[in-house]
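Every protein chain but one is kept in place in this view of the complex.
Chain naming follows the written order as A, B, C, D and E, and within any one chain the residues start at number 1.
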């Protein structure tokens, strides 16, 4: 069974949330019909010349959920599991996030079906630029603003920004967020997700009466969010006893050597493949702990890791 | 069973045609991957205020198959059976049509899921304008040029053109074809499809050695194409013995009174409902005749009419 | 006698002010010639479909007095008495207001001849959108920025902003001020006029040595300015003994129950029609009081109310 | 009595024509309300630096009557008698002219209150460029297309075209008609008005059975239309016995020496001031003749020439 | 001695031609000052990623001589000898060519210092696209229109057109001439230069009384112009006894086998390197003949070929 049904569930489950919320707020069918799908969903085909001289055609998406209060905003994901329903669902969640924080933005989301781990630096550049060319007409600082997401980083944002600015024939740093500091990126942006989770964990522990120094933390996922969170927790004195990545999980009752793991982690967030003594993701999720943080991508959170 | 599977077949069967043709021409997988899907497919949600004060949200599509040799071009269909795969498939066929006629255009196609027969004049106007607003960023005289299609006519083109020109703040007649003559429409456009079929029938009969005056003609569908064709055949001296519409079919061995039928036909092409003595579509298709013209919409061509 | 002569007086009297001021500042005829008329005055005709199916054609104006130091800026008035000279004169006053406050804006003003009290919600929406379409080419965040004025409010600004953003194909909140907070409006904007007057009254009373608590206040007009001012004066302890609206005036020697009046006031600022025991506007203006505030529209300030 | 009442009459009389025509065609009040005024009328103030170093502020107009079937189109007049109502009325007449000739244009018209006879070459250039800058936002090849009119010629069109192209940053010859041939002007444009009148006179004489060679022709006005017409009539063998200009009229029973007069005519069409033996315009209009051509500007046609 | 002084001579000698011509036409110093240099000359630096992974920075130029009568127009040359003065001079010659043919264009010219013979297909594509990006702001169908020139062909035009259309986000075939027929190129364009020379040679021979069949033709240069001319002359029956390319020259008293040479010619126009028995360019120029055609690039015409 492939991931499609799961993805459908992501959209359907999101629509159910929307419907329930709107019903509670007293809105009728009209509003539900309007908000349960993006107002605009663009699917594009991106031909990319590969290093071996062949051309490969990638499929990309950009969803704009609702722009009633301002431009739409949301990340672009590069991943083999990207699909239309997931992109749609995530754009809806972005509307909710912006609304909760009272930001003058609607929700947007993008994605390209590809496996960045199997692409060269230049292939990634050409794909990033091609994606921007394909969607350029419907995005912009006052229309729809991309950002990094799963497996896209500040380098990719820099390529996308450069392509957009070249098309527009002027410097347009407001087109994208998550770009490098030197190109106008925001300080603290890279660690913001992890920082937010860390603050909430600290507040939760305080409420529960668990001293931070005694807390055992397990983190599923060692990407941008998970790895910085591990560092923040570790630096704050907590004991990070388990982490996982796409290949497996690591466990140490006394606390893992987070700085060492961060140092050895590759650019896609993989580190467990360097170790022989790994546990499975299922085992990780069953570890006894005080704090368990799900920091992997949506579909991964429910998937099981095959025992190798 | 709903229409979705059929529609899928339309796209899949089109892709198979593309693949076979490209293979024969010696192209490889890259070209097939590029040409079997539109490079750009936009799905939009269009809120329309109905005459009763409620708001209804319609789903619209615009597919742009390939723009390598020029802007894309193709009609916009308003029909309850419109769906994503059908729109995609038809955009591919438009590329083929343009290519065969050596026109500097690629294929495009659009559609809105709605039933114009159940909408008022003003509701249709608001839907037409809303559709243009939703897709305006990716269309235009040098990008992608809409046109009439099933259940859209020159009045709808006029609304779409007006909306587009207002957004652009200048007169832009090149945005759309099939508009009224007074707004820059082309003479002969309305009868062009039927005229082309008539020319081909006359050539075919000549080849077969059948005198036009003796030919018995059966036409499935009495919309823009079918009704004008009936008139052309009738005027040329042929005997139109059978025609059909969405409600049933009429048959007269001695030839139908085409001018009378054209006179009684409503604006959506229905006329058989005025008669008690109808036959089914299946029976129509089995009539003995010299010329049988399929002039109904794609999915209808395979559907059976329930006997009333 | 119709209102035209009065309106002429408004423009003529404004021009005399400009001329006198420039003469005192040592400027010659050239500068007077330049500043006594708007550099740009646009008159438009706006066809609006009414709820009964008919079309009514409204006349609208937009005056831009002078854009030497920045974009022009000023409100849009919906009122039956709107006329060309009034709009011109008010645009000149906006230049003076901006100049006095040292803001980088020139003066602008707009208006539509209509009676919002006799139009439905949807008719007002269509008129508001039609007005923006008609003037869109000469307005914008860096050209000329509309705002609410007599009988236009944040709902009308929201429609105008939406229409403008749709035409531009991007979110453009800077196009208009006085919009709802959720669309980017400014906090405190709605009460700003009244707040400013209240501050000045307090300062004037202090100078005159009259305790605020003993001050008797009469306010002519109970619209956005007058009603909030009544509330501010009342809340501060002053005695608001008289107020008026388009239908008549109310008087209570011991102070009116302002909160009650605010509660009963309709959306166009009328409240006196709910009372039998009214006085005329002339009588209001002759009441013995410490503070008399003219807060009605220009032509109203000089007009007499017919005794019913 | 100044010219304003006359001008009012021009607009009022035009509106009566419109109303009568629409009533005959069966249209109701809505259509009359829409068509009796331009949809857009822009009044601008144009500061021009004069050769003596002072600045003079001119008033200019641009009326766009109706753009339903295409861009508006019409001349720009430089004349001391230009006024708002005249410009409006002439824009309505341009709609009629375009409609009668079935051209895809609506009517437009412009004018500047000035006396080109009292301005230097460079002052005229600066005024022409200033006028284009003032109205640039609402004109253009697909919006509203100016042309020469009373006292504006191909040189002025060249300045206006250059200014427009510089603002747009590209060559835009479609912005204006009546420009010099070398800049894309049309061959035959300069003599087109006279040519059309000449054709009609020839047809009329044929109908009346009057041989062209025996026809006595009187022409009121010796501007672009009148002078070329005189030449065409003269060349065709007719006897032009009387002509007039702003200063008076000339009469010769045997036919005037048209080539000589054309040679001596100044750039504003005046020639009679070179002769002592003139007659008045009234006398001209009472000359016995076969063809009498009114070829002066509208208000002049009814005005009397003071006897000197 | 390097090519710079020669190039200077090209500009200086062109300026002398301009000055002499203008003096003869009665123009003064102002006009000479204006016309002896391009009004706009843009020098750009184009970083190109080479196939070996390194980046090379190329220098490109675009000169616009004068745009008074329309957009500028002229080819883009890829050659190691391209330099600023040559580009300037050639843009002036383009103005003269357009003027002589009474075309509504001014002269333009571009060039990139590079050696296409040493670059791969993909490197040439990247350079072509990079050049368009670098100059995109000042070119376009109504600004300045590039074309093929020395060592640039329809493939390079196709890349440039694609890049320009992508930046503009719409199909813009009018941006460039010399593109492939399928993208909107003109039939006959490729052979136009040779065709024009052939026509002139035939006329000259007729005038001189030399039968074409007896004419001995020598052609210096075997590029686009020279090779097609050789074919046209040969096909018409003339005897092409000598041709040359960058490497040397071929001579056959009885006429060369032109079809064979055309067949063996490489894509940069070289063929003599396939033969051992060559003569020098000086010898070629001294051959006894009836027609001598200089069809090499400007600086080559004066250069001598070193004897190998």
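Basically, a residue touches a chain if its C-beta (ideal position, glycine included) is under 8 Å from a C-beta of that chain, and two chains touch if they have at least 3 such contacts.
Predicted, not measured: the structure shown is a model, and the values here were computed from it.
The chain that is not displayed touches the following shown chains in the complete assembly: A, C, D, E. The omitted chain makes contact with just one of the residues D:50, D:96, D:167 or D:297: D:167.
Considering the whole complex, the residue from A:171, A:202 or A:283 that touches the absent chain is A:171. Only one residue from E:17, E:96, E:113 or E:138 touches the chain missing from this view: E:138. In the full complex, chain D contacts the hidden chain through residues 49, 122, 133, 136-137, 166-167, 169. Taking the whole complex into account, chain E touches the unshown chain at residues 30, 33-34, 37-45, 47, 54-57, 59, 134, 137-138.
Mapped onto chain C, the footprint of the missing chain covers residues 67, 69-71, 104, 140, 142-143.
Going forward, only the chains that are shown with their structure count from here on.
Between A-B and B-C, more C-beta contact pairs are found at A-B. Looking across B-E, A-B or C-D, the interface that copies D-E in more than half of its residue contact pairs is found at B-E. Inter-chain centre distance (chain A to chain E, centres taken as mean C-alpha positions): 53 Å.
Separating the CA-averaged centres of chain B and chain D is a span of 49 Å.
The set of chain C residues touching two or more other chains comprises 137, 169. Taken as a graph of touching chains, this assembly has some other topology, since it is neither a line, a ring, a star nor fully connected.
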